[in-house]
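Note that one protein chain is taken out, while the other chains of the complex remain in position.
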Amino acid sequence: MNKIGFIGLGIMGAPMAENLIKAGFAVVVNNRSRPAMERLAAHGAATAITPAEVAAVCDTVITMLPDSPDVEAVVLGEGGVAWAMRPGHLYIDMSTIAAATARKVAATLAEKGVEALDAPVSGGEVGAINATLSIMVGGTEAAFARALPIFRALGQNIIHIGPAGAGQIAKSCNQITCAVTLQGVAEALVLAEKAGVDPAKVRQALLGGLAASRILELHGQRMLDRNYKPGFKVKLHRKDLGIALNTGREFGAPLMTSSLVAELMDALMAMGQAEADHSALAWLGRRLAGQADQ
Amino acid sequence: MNKIGFIGLGIMGAPMAENLIKAGFAVVVNNRSRPAMERLAAHGAATAITPAEVAAVCDTVITMLPDSPDVEAVVLGEGGVAWAMRPGHLYIDMSTIAAATARKVAATLAEKGVEALDAPVSGGEVGAINATLSIMVGGTEAAFARALPIFRALGQNIIHIGPAGAGQIAKSCNQITCAVTLQGVAEALVLAEKAGVDPAKVRQALLGGLAASRILELHGQRMLDRNYKPGFKVKLHRKDLGIALNTGREFGAPLMTSSLVAELMDALMAMGQAEADHSALAWLGRRLAGQADQ
Amino acid sequence: MNKIGFIGLGIMGAPMAENLIKAGFAVVVNNRSRPAMERLAAHGAATAITPAEVAAVCDTVITMLPDSPDVEAVVLGEGGVAWAMRPGHLYIDMSTIAAATARKVAATLAEKGVEALDAPVSGGEVGAINATLSIMVGGTEAAFARALPIFRALGQNIIHIGPAGAGQIAKSCNQITCAVTLQGVAEALVLAEKAGVDPAKVRQALLGGLAASRILELHGQRMLDRNYKPGFKVKLHRKDLGIALNTGREFGAPLMTSSLVAELMDALMAMGQAEADHSALAWLGRRLAGQADQ
Partner (left out) sequence: MNKIGFIGLGIMGAPMAENLIKAGFAVVVNNRSRPAMERLAAHGAATAITPAEVAAVCDTVITMLPDSPDVEAVVLGEGGVAWAMRPGHLYIDMSTIAAATARKVAATLAEKGVEALDAPVSGGEVGAINATLSIMVGGTEAAFARALPIFRALGQNIIHIGPAGAGQIAKSCNQITCAVTLQGVAEALVLAEKAGVDPAKVRQALLGGLAASRILELHGQRMLDRNYKPGFKVKLHRKDLGIALNTGREFGAPLMTSSLVAELMDALMAMGQAEADHSALAWLGRRLAGQADQ
């Protein structure tokens, strides 16, 4: 058989499925709406009407879905993937969801002899298109080894973090770090502006020292340019922070500044910026500083 | 004349003065306590008993002092530098102090025909020893050009940010960004630990993506190693945050997460970690997560 | 028929059911474990094995359960209350749960012609025992009027807030206000202590002015006495804050300080104080101030 099923052809999933095809894999796709399936079919993918139908003809199934309930529905729901997968098959979820859900899915599939990996990514749309995603993987060593050729067609920085759920934990750590760093950079650049100093020079100076970060480099520039075209949307980062905060609560790890940034993102969304790039924390920062940011 | 006066031979100032001597400058040093002066004398420096005496024999005077009141006292106080400097001379303060104080000092010296630069640094003791400091400079273009040969003997990333005080504003931005990023990294790594995931693998995964930062690299490793030997002490970073928060208040730039990290540093200090490296925010994070961190 | 079913005989539910009996109502009780049922039987209650069995013999059913999933299970689950309730019956949930769940339950029951109220309480175990609870009610005016005689047997400050879910929204507002006020009082009293001033005199002074609150009066005294015997447990207040934060996120109302206090409560729980009274925020405050609080 040796086919790969790919369910969820959104902004991330579509280019990822395309990269699998380019790498020579036989791919069967499924998506809630048809047009995305048709675009992939034009690139050589087979299509299937339901998740179960995908699972019936593939020994590896990948999902790339919005949130935990979507994964639960597609995998464990009626007509779901779990129903059709067979012993020895491999399930890989690359969505960003709760670690608890990832562990539950893995446990349910294990009862059927199906191996499961949680393998959330970072790198955004650009990383998905260029196959330069970072992939954080949770699951057994054997399943990881088996999936590695697939991951290599999708990304570059591929790390086996630990057992089931560990990939999602790492992703939560990633989203926390990014969110808090974004806010720190926003506070710094807005301070420079309000104090009458050229924030571009401040960014340049900071990039030469301990304050240097990818976010200062990329999103710092966005903040200077007031370029809030996503990129990674506020509402999606907020969703991921919600998962991270719940994980922190579950495991007893207080997240003092992360929770504050989550509330600032709620403010951004309430103020109409849900679809903006997450660098829009500077947009909010300028508002709070009495500036219009236009 | 063409001598450089250097006042303040602490952990930063002593190696900086030594680097000026190595670069071929004639240096006259002054320090509150004698032993530091004697060590520099052994490297070829002349010594002077008071700041004013330094200023009497040098056409350029550098200060590297703990805080705003120290600079005010040494420059504007009785027997201070301002008293002895003459028209056409150059004063460079490389301490981290309030921008308001930097502007006041510059204005007072300007009345005497003395040019002034505020030129705080980042890069810590290692940067001071290796002459790899970042230097953020506020003052006139002319004064900056005149000081550049001196700065090149001390650091590498030398940026003229803007007029008097602008160097200190940039330094505040730097200290904010570092503090908030440190806390973000600490929250992420403690979350990984408490969730039963190897934080070293999480750090490695995050370094490959958007979460990458010098602080994740350097201080992230320190946090994993529980290596809180400074480095940059909590109490000094807290002092700098105090300056930044006052600057934010003065200019109407709210600093939501920065102020929270300042309070967390107050907690660290109250809990006996004032002399620890600022990566000890992870020490506090582990305590708040119910772990002993030893 | 005219019997009242009461499901959930915990610390709050048991005395509430007892007060209904004392007021002359015929009460049928159900609880997950038997001993609590037997204690109520000794006071004159009938008992039922399942929630559905309660609903089969009562025209009014009250639930007092720990959290949203419990209410969903007991009402909408297999063998649940909804299955057995008949048109014209009245369902009252007095648990503190998500407003979204309250609305969902109300909508489901409405399809069966059953009226529903969400009627969470405040006032704690003492209020439950003394029938002095505050009751915040969501639902129709007619259902509220019908339930009023029951509420009067349980509490004193009974307010019809609005339509289905409104009672839970009010309860979230209550738990936010209490949590933030508690933390404000804790910060003030710990500051007084660390500054070497008698916190009892500070509390007394503050009670005479704008800072006066029930929490300063009651919990302020607890904080001074280091009396953290519950009262209202940290873990329960944290659960309620979790509901409130989700509600804020759902409706786009950022909760800046509430979220911070939620994280502080997570710290308290991680540090072993989950079962302490919520005034233990001062315990954490003293720790963060470097004091042992014993």
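Think of it as A, B and C in the order they're written, each chain with its own count starting at 1.
Please note the rule applied: a contact is a pair of C-beta atoms (placed from the backbone, for glycine too) under 8 Å apart; a residue touches a chain by one contact, two chains touch by 3 or more.
In this text the structure is predicted, and so the values were computed from the model without any measurement.
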For the full complex, contacts between the hidden chain and the displayed ones involve A, B, C
Among listed residues C:V57, C:A73 or C:I159, the absent chain is touched only by C:I159
In the whole complex, of C:A55, C:V261 or C:A280, the residue touching the missing chain would be C:V261
Across C:A107, C:A145 or C:V197, the one contacting the chain not displayed is C:V197
Where chain C meets the chain that is not shown, the residues are 99, 122-124, 134, 136, 156-157, 159-162, 166, 169-170, 172-174, 176-181, 183-185, 187-198, 201-202, 204-206, 208-216, 218, 244, 247-248, 250-258, 260-261, 264, 285, 288-290
Absent-chain interface residues of chain A come out as 194, 256, 260, 267, 270-272, 287-290
Note that chain B touches the chain not displayed via residues 238, 242, 248-249, 252-256, 259-260, 262-264, 266-267, 269-270
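Quick note on the criterion: only the chains that are shown with their structure count from here on.
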Within chain A, the set of residues that touch 2 or more other chains is 248, 252-256, 260, 264
